[in-house]
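As you look at this complex, bear in mind that one protein chain is not there, while each of the others sits in place.
Coming up: chain A.
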Amino acid sequence: MSQVIPSDDKPRVGSVERPEYRQKQTFAQLLRNDLGFLPVLLTLLIIAIYFTITTEGLFLQPRNISDLLQQIVNIGIDGLGVTFVLLLGEIDLSVAAVGTFGAVVTSVLAVRMHVDPYAAIGLGLLAGALAGFINGFIVAVLRVPSFIVTLAASIFYSGFLLNLLAGQSTLKVNDVDPLVALAGTPYSFLPDWLAFGLPTLLLVIYAAMEIYGWVQRRRLELRTKPLWVLVTQIAAAVIIVEGIVFVMESTPSPVKGLYLGIPNGVAIFFGLIYVFWAISTRTRFGRHIYAVGGNAEAARRAGINVTTLRIAAFTLCSTLAVLGGLLATSRSLGVASQINPTLQLNAIAAAVIGGVSLFGGRGSFWAVALGALVIGSLENGLSLRSQGTDIKQMVEGAVLVIAVIVDALVRRMQARQGR
């Protein structure tokens, strides 16, 4: 019955799309559609201004920004993994434990058993993937709530890593060269040609895709955004990205004669965001993840394999957690038996503050960068002001609660507006 759809003539947009049907958007509605990132950006701005004033400019100095960016890498990468799981409407409470566990596996193999460091890194990541696969299998196939599965996993891997460390409280990795070179030396920065080249390449791809899409839409007489919006969008991306790269590249390092540039870990973090953003918005896999988060039953009826998607998301999440753990290990030149107590919730908070919904189906990977920056800025700024853990945790807790409240309110507003 394909003759039902006339394929020859061009669709006239006007016969279907009636802009006059569009309800006048209130500011609140705009906030959760096109301008969804605005509240986070404003929060970040306020935090930056506050700390810049109270630390007499120390906060915004390029050296501190460089530190700040390195501080958020672990939270951010874990947050990216958690985002995959959150988008499906599930949760993973085991990222901190699994991440540290994977780092311990790598460290024990490389330091104690003298396994080839690259193989050790690979095996650590594999251990994480396996842990995630098991989580996902229990959640997706055996239908146990992810909350309890990953909580149990968290306890299990905390114990497992103690067992692997065999009583040692800190395992130093100074002599494992490739691991330390990742983020633990004054030289752990991208070479200049890459530091400028990679972001530029990504920008070119982005701009080319946008322009190609715009021209195509225009040719097919689909609704297109005004040219100035397209130009502004691309220009803004270029200015922001190249500006940050330029500032970072021209910052002197504490080591004489060196410039800081783009830390490897930060490059990995933003590279991952770009890749996941492309996957989530431009591939079937990504589209299906959002669909399952929105309405799992509808997705299943549409022939989407919900079980496989869930397992994939948990596997990806835990693998990323190990990557984050490895970068943290590299930066601190060792792995401790004590898991960073705030890492787990900060990873989830980074995603949620950035606007990823706890209820599934809503949020962007770029938002995780903003969320992680908010948390990182609070921690960094409070440290600069010599505040203790007490104040830091109180502030971070308060910010997280506010983010979750906003998420719940937005969801209610959507439910009210639906039908």
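FYI, a contact is a pair of C-beta atoms (placed from the backbone, for glycine too) under 8 Å apart; a residue touches a chain by one contact, two chains touch by 3 or more; residues count from 1.
Methods note: contacts and distances are computed from a predicted model.
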{"item": "Missing subunit (named according to UniProt) among the choices \"ABC transporter ATP-binding protein\", \"NADH:ubiquinone oxidoreductase 24 kD subunit\", \"Cation:proton antiporter\" or \"Heme exporter protein C\"", "value": "\"ABC transporter ATP-binding protein\""}
{"item": "Touch with the omitted chain, as defined above, among A:283, A:308 or A:389", "value": "A:283"}
{"item": "Touch with the omitted chain, as defined above, among A:69, A:138, A:260 or A:299", "value": "A:299"}
{"item": "Touching residues on chain A - with respect to the absent chain", "value": "1-2, 4-7, 11-13, 15-19, 21-23, 33, 213, 216-217, 220, 222-223, 282-284, 287-288, 290-291, 293-295, 297-299, 301-304, 361-362, 414-415, 417-419"}
